[in-house]
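Omission of a single protein chain aside, the complex is shown with its protein chains in their original locations.
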Amino acid sequence: MQEMANSFYYIGAGGLILIGLYMVLAKTNLIKIILGLSFLDTGTHVLLVAIGYVRGRTAPIFSEGMSETTAVVDPVPQALVLTAIVIGVGVLSLALALSIQVYRHYGTLDVRNIRGLKW
Amino acid sequence: MRKAIAFLLVATVGAAFYVVLGHIPFGEDKIDVANHYIQNGVRETGAVNIVTSVVVTYRGFDTLGEVTILFIAAVGIGAVLFTEKKARDEEPKQKASLIVQTGTNLLFPFILLTGVYVFIHGHLTPGGGFQGGAVIASGYLLLYLTWPDWRINRRRFNAVESLSGLAFVVLGVLGITYGMGFLANFLPLGTPNTLFSAGIIPIIYIAIGLKVGSELAGIVGNLMERE
Amino acid sequence: MSVIEGILILLMLVAAVATSIFKDLISAVITCAAVSLLASLLFYLLDAPDVAMAEAAIGAGLTTAIFVLAVRKTKRYEE
Partner (left out) sequence: MVNPSLLIAIPLAGAFAIPLVGLGSKRIAKWIPPLALAVNLVMGLTLFPKVIEQAIIISIGGFPPPFCINLMVGPLGLSLGILISLIGLLISLYAIDYIKTEPTEKYHALFLLLVTGALGIVLTGDIFNLFVFFEILCIASFALTAYQRDRMGSEAALKYLIQATVGSTFILIAIAFVYGLFGTLNMADIASKIPSAEPIHLFLTLAFFVVGFGVEAAIFPLNSWLPDAHSSAPAPVSAILSAIAIKTGVYAIARITYTLMNAQGVMLLISVGGAITLLVGEIAAYSQKEDIKRMLAYSSIGQIGLIVFALGISTSLGLFGALFQLLNHALAKCLLFLAAGYMISRAGSKKLADLEGLGKQMPLIVIAFTVAAFSLVGLPPFAGFMSKLSIVCAALETKETSYLALIVVALIATVIEAGYFFRLVQRLYFKGDPTTESSRPRVPEAPAGAMIPILVLAGLIIVLGIYPQLLTGALDLAAQELLHRSQYIEVVLGV
């Protein structure tokens, strides 16, 4: 049980990734697929930050009054996630712009009815 | 059928997670390279926020790539949703109520100010160019929601985008001319924990903040305007 | 402490499942924003205030706004 509690965050992150993956693979509505992509992103971000977390330490900011020897958590995954969040919003907004464009041409968001090409 | 295959693939990925993550203990000290940043970060970069020093100095190249990605997304959305003629003839859309209008008028300057505060203090407190830029962009979103017919000045926004991006690259190249390598921190570091410290970090964060703000506002604008 | 974290994670997963079930895309987008907001709380609990701020401002705020705009320009209900 303690083992389970230790990896709550991994379960949350993995679960989010798997739900997102399932939505991308199984859903037929384009907006739903893009929401799935957003879950894939968020899940990976939680996973990265959870990997960098060290129990009993503080955030990696040495504010005034803190000695420089204070134990802090790993700053690198946080920096990576900052980058990844911005990448994610770029991809998602481009995806939504494209789906608006597809809707203009086809009048539907259902991939089963969008068959100019093979899906 | 589609759902069955999806389930199968998801289960495979889940199993892979289980195996690998079982070997990466949660909450334990696994820090390797990052110890260098934690121990020497403040001294080497002058920024007390170690995440900032990693984002801007140690992994500054990623950050340059990242603002580039946002730039591509903004330009790409502009290209994808481009319309030849200016569709100005549509009937005027309904404005928001007077309360919202007054509220927006009051709030908008403060939102901008908050955004600027967040990215100027990026090396001291949590937050930085991206968060500040996002705050600025949400201010513009508010303007759009209140006055649907309002348009941002696209030429000015493009100019801000380009100039702040160029500033980032030029700061990087200046590092080379000072003989310290691309994106190196060539300015004096100053006293940690004061506003004018950390060399080029605040300057880069200001450039990032302006760039991210104008790009996100441009993306929102593109999606609002083009019917 | 651990209980709060467990509840937050559970809520996040429930919201994610709800997103995939809702036929009304606006509701789906709103639950997706809830997932981002909960993730942002988790980041805060994991001692990552910078990330929490970015996720709240970008993930929960702007992304949701962009999704809503896109849904408004297309169809609201999934067929």
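Order of writing sets the labels: A, B and C. Residues in every chain begin at 1.
The rule is simple: a residue touches a chain if its C-beta (ideal position, glycine included) is under 8 Å from a C-beta of that chain, and two chains touch if they have at least 3 such contacts.
Since the structure is predicted, the reported quantities are computational estimates derived from the model, not experimental observations.
Engineer: What are the shown chains in contact with the chain that isn't displayed?
Structural biologist: A, B
Engineer: So one chain is hidden, and I want to know which residue out of B:Pro126, B:Gly165 or B:Pro192 touches that hidden chain in the complete assembly.
Structural biologist: B:Gly165
Engineer: Going by the contact rule already stated, which one of A:Ile19, A:Ile33 or A:Ile61 would touch the omitted chain in the full complex?
Structural biologist: With A:Ile19, A:Ile33 or A:Ile61 as choices, the missing chain is touched by A:Ile33.
Engineer: Take the complete complex as the reference. Which residues in chain A touch the chain that isn't displayed?
Structural biologist: Where chain A meets the chain not shown: residues 17, 21, 24, 30, 33-34, 37, 40-41, 44, 47-48, 51-52, 76-77, 80, 83-84, 87, 90-91, 94-95, 98-99, 101-102, 105-106, 114, 116-119.
Engineer: Could you please point out the chain B residues that touch the chain left off the display?
Structural biologist: Per the touch rule, chain B residues meeting the hidden chain are 16, 19-21, 23-24, 30-34, 36-37, 44, 57-62, 64-66, 68-69, 71-73, 75-80, 82, 84, 155, 158-159, 161-163, 165-166, 169-170, 172-173, 175-176, 180-185.
Assume only the chains that are shown with their structure count from here on.
Engineer: Would you mind telling me which chain pair, B-C or A-C, is linked by more contacting C-beta pairs?
Structural biologist: Ranking B-C and A-C by C-beta contacts puts A-C first.
Engineer: Between chain B and chain C, what distance separates the C-alpha centroids? Give it in angstrom.
Structural biologist: Centre separation, chain B to chain C: 19 Å.
Engineer: Measuring from the mean C-alpha position of chain A to the mean C-alpha position of chain C, what distance in angstrom results?
Structural biologist: Centre separation, chain A to chain C: 10 Å.
Engineer: Chain A: which residues touch two or more other chains?
Structural biologist: 9, 22, 50, 52-53, 59-61, 72, 78, 82, 85-86, 89, 93, 96-97, 100
Engineer: Among the residues of chain B, which are close enough to touch at least two other chains?
Structural biologist: In chain B, residues 49, 51, 126, 128, 130, 216, 219, 223 touch at least two other chains, as defined above.
Engineer: Please name which positions on chain C make contact with chain A in the complex.
Structural biologist: 2, 5-6, 9, 12-13, 16-17, 19-20, 25, 28-29, 32, 35-36, 39, 42-43, 46-51, 54-55, 58-59, 62-63, 66-67, 69-71, 73-75, 78-79
Engineer: Show which residues of chain B lie in contact with chain A when the two form their complex.
Structural biologist: 2-3, 5-7, 9-10, 13-14, 17-18, 21, 24-31, 33-34, 37-38, 41-42, 48-51, 54-55, 59, 62-63, 65-67, 69-70, 72-73, 76-77, 80-81, 124-126, 128, 130, 192-193, 212, 216, 219, 222-223
Engineer: Can you check the complex and tell me which residues of chain C touch chain B?
Structural biologist: Touch list, chain C to chain B: 48-50, 52-54, 57-58, 61-62, 65-66, 69-70, 73.
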